[in-house]
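In this view, the complex is presented without one of its protein chains, the others remaining in place.
As written, the chains take the letters A and B, and residue 1 is the first residue of each chain.
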Amino acid sequence: MKRLLTRQNMIITAALLVVYIIVQVLLSTGIISAFYETNLILGGIGIIMAVSLNLITGFAGQFTLGHAGFMAIGAYFSAVMTVKWGMPFILSLLGGACLAAVMGFLIGLPTLRLKGDYLAIATLGMGEVIRVVLLNTKYVGGAAGLFGIPRITNWTWIFVCSVVTVLCIRNLLWSSYGRACISVREDEVAAEIMGVDITHYKVLAFVVGAFFAGLGGALYSHYYYFIQPGGFGFMKSIEYLVMVVLGGMGSITGSVMAAIVLTVINVFLQQYSAIRMILYALLLIIIMIFRPEGLMGSKEFSTAMFRRFERRDDRGSAGGQ
Amino acid sequence: MEQFYVFLQQMVNGISLGSIYALIALGYTMVYGIIKLINFAHGDIYMVGAFVGYFAINYLHVGFFGSLFIAMAACVLLGILIERIAYKPLRNATRIAALITAIGVSFLLEYTTVFALGAQSRAFPEVLGNIRFGFFGNKVFITNKELLIYGVTLALMVLLQFIVKKTKTGKAMRAVAFDRDAAMLMGVNIDNTISATFALGSALAGAAGVLVGIYYSAISPLMGMNPGLKAFVAAVLGGIGSIPGAALGGVLMGVIETMVIAYGQSTFRDAVAFAILIIILIIKPSGIFGSNAREKV
Partner (left out) sequence: MKMRKLLAVTLLLAFVLVMTAGCGGTDANKTETKPAATDAAEVILGANFELSGAVAVYGQTKMNGVEIAIDEINKAGGILGKQVKLIKYDNKGDDAEALSLTTRLMTEDKIVTMLGPVTSGRVMVAVPVSEQFKIPLVTGTGTAAAITVADGKVNQYAFRICYTDEYQGKLAGKFAATSLGGKTAAMLVNQNDDYSIGLSEAFKTTFEENGGKVIEQVSFTNDDVNFNTALTKIIATNPDVLYVPAYYEQDALIAKQARELGYTKPIIGGDGWDSADYLLQTAGAAALQEVYFVNHYFSGDAEPAVKAFVDAYTAKYNETPSSFSALGYDTAMFVKDAIERAGSLDPVAIRDAMAATKEFKGITGNLAMGENHDPIKSAVIISFDADGKPILKEKLQ
């Protein structure tokens, strides 16, 4: 109890509350307009997706290209719970996230023994299989999609869910589980020799990542009124992977920042409809050439940065293998 | 017996589709073998090849082989340019950073073409005519274009195998793929070798673009998206880094897809293709022809 009530924690809680209240007031007075609200929500979903993908790819080092598949499961299952079974939203959120986690377990167990790009292709295939199965399921509307989903997601839900996601994943990483995950990324053989059950930790990271991706999907479907299998294809997975790499593999604050930066960039590029994709492509290439380790590398943004340039040993940035 | 002829016809269809996957997969596999980069832009180089072929035939009136040559040459230049500008600075960065760059290059090629030429498909000029050869009392057909695709694919594959196994550049490629630092110490010019690999891979993609244009008679700026992905899957299936593997993987992908449509639920085609892929990978994690590299401790 004493440990929880440190000055740090109280400052952070207070700061979060203040941010929440300020935005809530700005929203209800209409100072943040409807358009910026949609982007706030989109950014929040981006944070949840990117941080959860970072756990799998950045921290545990398992390169996956099927994250949108888990998002789809969360989005569809929660929508079915709300629309067809009349469940309350909170249960639908949890239901969507849990089913995604279960799928993460079922898929992770056999595929996580693959390495590097083979795993990437297997997860890509898995994402496609999920999409095709949804496409052929009449119960959820097939190719025509599932519509009539009420809009329940709002700033409060997004705020609470992204804070919970960041907190959970951060705490997981700072526990012995997280250390084990990182050791798997750094050197599987060495980790195994030291007695780390590598399969266990890989699957753990995969399941937790899938859980939060499912949560992101559930929030998504309850904001956009309508979902279609095509919305959760390969390009969606890539979108979140770009966030993770741009923010820095193995940096939670990096992912958060990248999700926000990319949402802002997207809004900015919207007005150049003819060349927006060209500009986006150039931006990607240029950022990667000049900052291949991402905005944050594997460091975290912290108050310590303001006090002194703390030298920490670089955890290395060997992602993907 | 009718059933058997239909089956044979479907095999012909599957192998034609697979040959195209194989041609694209070869380029993927070569680049991957040497710098371990999933070159997402490869499918778009194939698209550029198709468009160069289109303009060559329409405006330079060069005929099939002329356009094939021009497209391959243009793609060689493009491949080297992309490698030097976008990938070279990232050679020592993480592989995922390079992958994101490749995705950027892919978008850039796609949408620059869309911007310049519009997104619509174009009809590829008919340069070869259309001849069908009937077998078994005209129950099974092969077209001249299909024969051309088999022929060109096979010829390019043999040529590639020859270059990689017998020439000095090929030796350098294999050396760099095996151990870049050691190769450098032995006096191999790493930069040139990597460029040569990109040049070869891109040339194959360019050839595939022209062949597809001729075979399907339509090309579009976004045509590289999906075959690019499928070809990469094929390369992994065959064991990435292996030339016969890419060829086999491509043909296998084509045949599997065809058979799912012909004898299974066509709606589940992609799902079945990917499910088979996952199963193969789980049984043999490094692909059919992949060497199971032992981890150095």
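Assume a contact is a pair of C-beta atoms (placed from the backbone, for glycine too) under 8 Å apart; a residue touches a chain by one contact, two chains touch by 3 or more.
The structure presented is a predicted model; accordingly, all values stated were derived computationally and were not measured.
Colleague: Out of B:62, B:218, B:275 or B:288, which touches the unshown chain?
Modeller: Final answer for the missing-chain contact: B:218.
Colleague: Among A:9, A:137 or A:156, which residue is in contact with the omitted chain in the full complex?
Modeller: Looking across A:9, A:137 or A:156, the contact with the absent chain belongs to A:9.
Colleague: So one chain is hidden, and I want to know which residue out of B:6, B:73 or B:288 touches that hidden chain in the complete assembly.
Modeller: Answering carefully, the residue with contact to the hidden chain is B:6.
Colleague: For the chain left out of this view, which of A:112, A:196, A:244 or A:260 touches it?
Modeller: Final answer for the missing-chain contact: A:260.
Colleague: Which subunit A residues touch the hidden chain?
Modeller: 6, 8-9, 11-12, 15-16, 18-19, 22-23, 26, 30-36, 38-40, 42-43, 135-136, 142-145, 147-148, 151, 166-167, 170, 174, 220, 224-231, 235, 252-253, 256-257, 260, 264, 266-267, 270-271, 273-274, 276-277, 300-305
Colleague: Touching the hidden chain in the full complex, which residues of subunit B are there? Just list them.
Modeller: 2, 6, 9-10, 13-14, 16-17, 111, 114, 118-121, 123-124, 126, 130, 132, 141, 143, 212, 216-218, 220, 222-223, 225-227, 257-258, 261-262, 266-267, 269-270
One rule holds for everything that comes next: only the chains that are shown with their structure count from here on.
Colleague: Can you list the residues on subunit B that touch subunit A in the complex?
Modeller: Touch list, subunit B to subunit A: 32, 38, 86, 89-90, 93-101, 103-108, 110-112, 114-115, 229, 232-233, 236, 240, 267-268, 270-271, 274-275, 277-278, 281-282, 285-287, 295, 297.
Colleague: If you look only at subunit A, which of its residues touch subunit B in the complex?
Modeller: Its residues touching subunit B are 57, 63, 110-111, 113-115, 117-118, 120-122, 124-126, 128-129, 132-133, 135-136, 188-189, 234, 238, 241-242, 245-246, 249, 274-275, 277-278, 280-285, 288-289, 292-294, 317-321.
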